[in-house]
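Note that one protein chain of the assembly has been removed; the remaining protein chains are unaltered in position.
Presenting subunit A:
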Amino acid sequence: MSAIDHAPDTAGTAPEGPLLVVQDLQKHFPVRGGLLGRTQAKVQAVDGVSFEVSKGETLGIVGESGCGKSTTAKLLIGLTEKDKGDIVFDGQSLGPDLSLKDLRKSVQMVFQDSYATLNPRLTILDSVAFGAKVLGLEDPAGLASKMMDRVGLDPDRFAHRYPHELSGGQRQRVNIARALAMSPRLVVLDEAVSALDKSVEAQVLNLLNDLRAEFGLTYIFISHDLNVVRYISDRILVMYLGEVVEVAPVDSIWAAQAHPYTRSLFSAMPSMDPDNRTKVPPLTGDPPNPINPPSGCRFHTRCRFASEVCKARAPKLAGLSENAAHLVACHLHDPASGHPDAGQGLPS
């Protein structure tokens, strides 16, 4: 019929390979000051982030405010220029093999603030159809109304409205429709449901799950809400101060968190069971300043298990001995690290 009838994601050169590979991604924002506006310091927003996303899976990215989640998202679709690192989409490396323009045809983003991401002067239909027009697809308006219909907005009632006439949930549906109208293969959802209230959030999450199945999409789902991430994700990636500290399948990380930071993050979730109250003390203090991050393991200033080796050397991301799919960057799990308790796993 038309461009919205996707088959499951089988296109591409390497059917077995991951859809997206991110290698050592780095972004340091200069802090300018003084009379001549010289760079005085650098905010190390994203520092050496690597991960893979397989076709059809949903990768959840969690972490505190300011840990580099959103910067990572913007780097992925080139809204922010990366300093270093490789982004390989479906076997093609951004830069040498793949232009930014081509990447953006396959990767779309849904932003957190549903109101700010819609042009107040454009009708809903025009906003949704913009991407299709840019791509030069035929009948952008028809495609846009189909997409609106698919996300649960009646085109007859909403097409000619303006963003300020819609509710938050409706606007976020518009944003999803806009992203999908480009027929992307990977959608980056940056806190896409965080600003919605709980009932609307659940509806939008279900919609996202349905769309993923229908269009064969792959999601990168960024959030600070662990329950939401658990519901929608296949794997979870935990970031701290611009670095990846743990990547694991949902069930594995839910059963046992391997990194002390992840464990604190999980223990900060309010327990819903009075007989099973939260035991691990949540983290104290604020995250260190990313302008001048701690040496070695960036978490050692707040870690209960930190030893000398944590200050001296940064741990590498490696699979656990009992579960190779569960990656963690912590000296406690590396028998050769020199940590006094190394190799015994995370003490309780």
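Methods note: a residue touches a chain if its C-beta (ideal position, glycine included) is under 8 Å from a C-beta of that chain, and two chains touch if they have at least 3 such contacts; residues count from 1.
Here, contacts and distances are computed from a predicted model.
Per its UniProt record, the hidden chain corresponds to "Peptide/nickel transport system permease protein" from the list "Peptide/nickel transport system permease protein", "RagB/SusD family nutrient uptake outer membrane protein", "Fumarylacetoacetase-like C-terminal domain-containing protein" or "Quinol oxidase subunit 4". Of A:D139, A:D156, A:D251 or A:E322, it is A:D156 that touches the chain left out of the display.
Taking the complete complex into account, A:A202 is the one of A:A202, A:A314 or A:A342 that touches the chain left out. Residue-wise, the contact with the chain that is not shown comes from A:F111, picked out of A:F51, A:F89 or A:F111.
Residues of subunit A that touch the chain left out of view are 74, 77, 79, 100-102, 104-105, 108-109, 111, 113, 116-122, 130-131, 134-135, 152-154, 156-162, 164-165, 167, 169-170, 175, 178, 182, 199-200, 202-203, 205-207, 231.
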